[in-house]
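Encoded as structure tokens, here's the structure I'll be asking about.
All protein chains but one are shown in place.
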Amino acid sequence: MSIETRKADHIRINLEEDVQFPQLTTGLERFRFVHQALPELDLDEVDLHVEVFGRRLSAPILVSSMTGGTPEAGRINRVLAQAAQARGLAMGLGSQRAGLEQANTAETFRVRDVAPGLFLFANLGAIQLNYGYTVEHCRRAVEMVEADALILHLNPLQEVLQAEGDTRWRGLLRQIEAVCRALPVPVVAKEVGWGISAQTARRLIDAGIRAIDVAGAGGTSWSQVEMHRAPTERLRRLAASFADWGIPTADSLLAVRQVRAEMGREDVALFASGGIRSGQDIAKCVALGADLVGLASPFLKRAVESVEAVIEEMEILETEMRIAMFCSGAANIAALRQPGVLVQQPEGEKL
Amino acid sequence: MSIETRKADHIRINLEEDVQFPQLTTGLERFRFVHQALPELDLDEVDLHVEVFGRRLSAPILVSSMTGGTPEAGRINRVLAQAAQARGLAMGLGSQRAGLEQANTAETFRVRDVAPGLFLFANLGAIQLNYGYTVEHCRRAVEMVEADALILHLNPLQEVLQAEGDTRWRGLLRQIEAVCRALPVPVVAKEVGWGISAQTARRLIDAGIRAIDVAGAGGTSWSQVEMHRAPTERLRRLAASFADWGIPTADSLLAVRQVRAEMGREDVALFASGGIRSGQDIAKCVALGADLVGLASPFLKRAVESVEAVIEEMEILETEMRIAMFCSGAANIAALRQPGVLVQQPEGEKL
Amino acid sequence: MSIETRKADHIRINLEEDVQFPQLTTGLERFRFVHQALPELDLDEVDLHVEVFGRRLSAPILVSSMTGGTPEAGRINRVLAQAAQARGLAMGLGSQRAGLEQANTAETFRVRDVAPGLFLFANLGAIQLNYGYTVEHCRRAVEMVEADALILHLNPLQEVLQAEGDTRWRGLLRQIEAVCRALPVPVVAKEVGWGISAQTARRLIDAGIRAIDVAGAGGTSWSQVEMHRAPTERLRRLAASFADWGIPTADSLLAVRQVRAEMGREDVALFASGGIRSGQDIAKCVALGADLVGLASPFLKRAVESVEAVIEEMEILETEMRIAMFCSGAANIAALRQPGVLVQQPEGEKL
Partner (left out) sequence: MSIETRKADHIRINLEEDVQFPQLTTGLERFRFVHQALPELDLDEVDLHVEVFGRRLSAPILVSSMTGGTPEAGRINRVLAQAAQARGLAMGLGSQRAGLEQANTAETFRVRDVAPGLFLFANLGAIQLNYGYTVEHCRRAVEMVEADALILHLNPLQEVLQAEGDTRWRGLLRQIEAVCRALPVPVVAKEVGWGISAQTARRLIDAGIRAIDVAGAGGTSWSQVEMHRAPTERLRRLAASFADWGIPTADSLLAVRQVRAEMGREDVALFASGGIRSGQDIAKCVALGADLVGLASPFLKRAVESVEAVIEEMEILETEMRIAMFCSGAANIAALRQPGVLVQQPEGEKL
């Protein structure tokens, strides 16, 4: 099966089927903001801006890596890029393997002409480094799209659930280390929906990764997606039996944050994604330590409509985040992270 | 949109739609009274009376601030006032901004002729003090209705969910302080259904507030109300996404009580409201420290019937409260607050 | 309303309506027996017998106090008595107030001719001692039925939910004390389905009570029963609002057991009832400290069929109890109470 067909399948299934985790949730519902009836600030002065890798974003929102490789994917990328540029947000492209291996698809990843100032992440599956890819491929992926940084995604479960997935993962860490050392732009590691554990975070930080996107469980479930396109009944059943695998986004976020603290490496940035569905979710992730918060499927659904639809989605998310901060008395991101702003429920106070 | 239209909307929506919190509860269900099979007291001697601001009430029940500004609202206020007067309870009027700004609506707030002895609270939105209102307006609101005290309500979330809400909240605390200092009657601060946090309580007490009404989450949800009258789809979605925001009434009550104790300011009175629906609920709030317990929507529903209907509602609430106290062996409010009378569930006793 | 009509109502409602607690459970479901795959005993040697007040019973099962005062009630009493006599169990009669006040109904309580060896409890509402009843009435109640002991039931909530209930409970404890001192037979105190608290147990033991039947919440709910016969809508609503009041049977049992231990008064017997529905429930109560375990409504349902039906019910309960003991490796009542036989769930073992 060609990469194009797979990419087209992914978009179609994500738009048409319910591919959320059946049971597992992000864990964010365990946390709630403490309402401040007297916020002592003006809604307008709530400042959502963040700095990531020295660049200023209007809000800590990332359009998570999704697509490329087919004409439709190309259109989606340009829509997303224009919206993100308009709102001053960041964006990740989908895996650029197609672009590297079939030169004629490269343009479906390019968005710089419509989004010159956009903070843009290139994207490659890390596992390709065990299958012949080198630092050079990574460099070309970045250059192909004039990206500001490179995301390497880690997806071992997705690979083993695919008919001809890449399942040789030994030694991959050393390859990632080499890329981190050689590339002129920051390298980010992310999962695709099953989360990053404390152990994995430790390894990645040691390897020189500049940011970790936990991409945890609770949102789009790739075993559900693979189940819908499984060629055999046996693969379908396998995929189904891992439907609720993974580390919930909130758990992963807390685990990685703690590892980072233990290692004294607060310079490594922390991104959260996986099941983020509202501005309150975004604010919670930021309060829990995220520098950037990514959404994939919610933006995909609006991208097939129009640039305006994506912009509207972004504005709503920002407004929800702004309101959550306002009613928590937090004027900016630093204030949002103060102790006592977000608490775990139930508070369970004994008489 | 005029204040009158908004007020009429509020009453209509509260009567016709389900505007309770979708998920969040008051938290009172976590507590239960310990049944005393041998109460050693007579039902008749159970004494519900309380003293608030030096005034004696037959029971710690408050008709929470609701309305005014339209002819129907005027009728409702007079019905509520007559019933509260008849039962020896307290009552709050709805926000008197309309009455101050359109002199001809002032009479819809006046109830003294039918309720000369009623303990009556005037009401204004505190945020108006950031939009031109002064101590003078507060004084006039009190005088307009011959009130015994003034309630300033704090509703930041409601304001931001409204089309043209007042969202400049910085500096408000100083204004409240000025009102507390200047006004001859006690000033009370209340929320409208999202609760008062420990931090906010501390600020309010420092500002000179004489009582705090937590008006917590779990009953009438104003984001649900605003959702029903949102002029745009976007505002509707925003309101919906804050449907379960807020501090549950029981949590807020415990938090404010603790702040008061820490500050050594037991002289500040504590009111509870938000989702109170039975005499057992009232008794629980009192056991948890409340001096006065308010209900809004349950009284509204009976007020559109008749004075008798409201009186019946009050009698049932009082009887339920009396029975709860009797079966707990508590002859009066002080006894109700003894340790061991109300306990948190589950007791979870390990063998 | 005459006592007869009330008694007939009670039976009818208990047979026809669902009058179990809507939400509250006995709490026994929190406990489970530890299965012993190698019990090292024969099923036949499992010995259920107990001694209560120096009398031997084949099993710790009590037909809880229910009825009397009407011809049908008389038939039910005789059916229950014959079955209890046949199985060597104990039985309580319903409140004998009718029998005392209308001499012609006394015979509906008499069962000695058909059950000469039965351990039989007379029954009176303790509150009558505050309304003119004296030690003499108690003595006559015992003699009327040739009882081995007297149960005084405590039902403050039931009284306040009735149209003309007896609500003067002050001073009752002193009256109970007088009865305990004067009566030649043991005096037992019981609730009717809302449980005995630690405080009440302490008072009762001090007053000279020889046994406490917790009659806790989780089974037949008397507020539900009273709701079904409430003459006014207001009384109906009151009863409904106390539908889940009370101390669950297991909680009450543990509380009273602890008080007894603290007072060094293990000589006071402990009975459990309220929501007992199987031999496993009975075994759990015994493991938690009960000397005798009562069931009311399950026996009532079979008593309207025949003596054989009640005997069958008793045999099934005994067999279930025997199996639970056998599979727990407990050969007798003392073994059933050893630590480790019954445990609280979930065990929640952390890796």
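We call the chains A, B and C, going by the order they appear; numbering starts again at 1 in every chain.
Following the convention adopted for this analysis, contacts are C-beta pairs under 8 Å (C-beta built on N, C-alpha and C of every residue); 3 or more make two chains touch, one makes a residue touch a chain.
Just so we're clear, the structure is a prediction, and the values are computed from it rather than from any experiment.
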item: Shown chains touched by the chain that is not drawn here; value: A, C
item: Which of A:182, A:238 or A:316 contacts the chain that the document leaves out; value: A:238
item: Residue of A:28, A:151 or A:172 touching the missing chain in the full complex; value: A:172
item: Among A:196, A:225, A:268 or A:300, the residue in touch with the chain that has been omitted; value: A:196
item: Absent chain, residues of subunit C that touch it; value: 33-45, 278-280, 312, 316, 319-320, 323, 326-327, 329, 340, 347, 349-351
item: Residues from subunit A at the interface with the omitted partner, ascending; value: 31, 154-157, 160-161, 167-173, 189, 191, 194-197, 199-200, 203-204, 217, 234, 237-238, 241-242, 245-247, 251, 254, 288, 339, 342-344
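Assume only the chains that are shown with their structure count from here on.
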item: Any chain in contact with subunit A as well as subunit C; value: B
item: Copies subunit A and subunit B - rotation angle from C-alpha fit, nearest 5 degrees; value: 90
item: Subunit C residues counted as touching two or more neighbouring chains; value: none
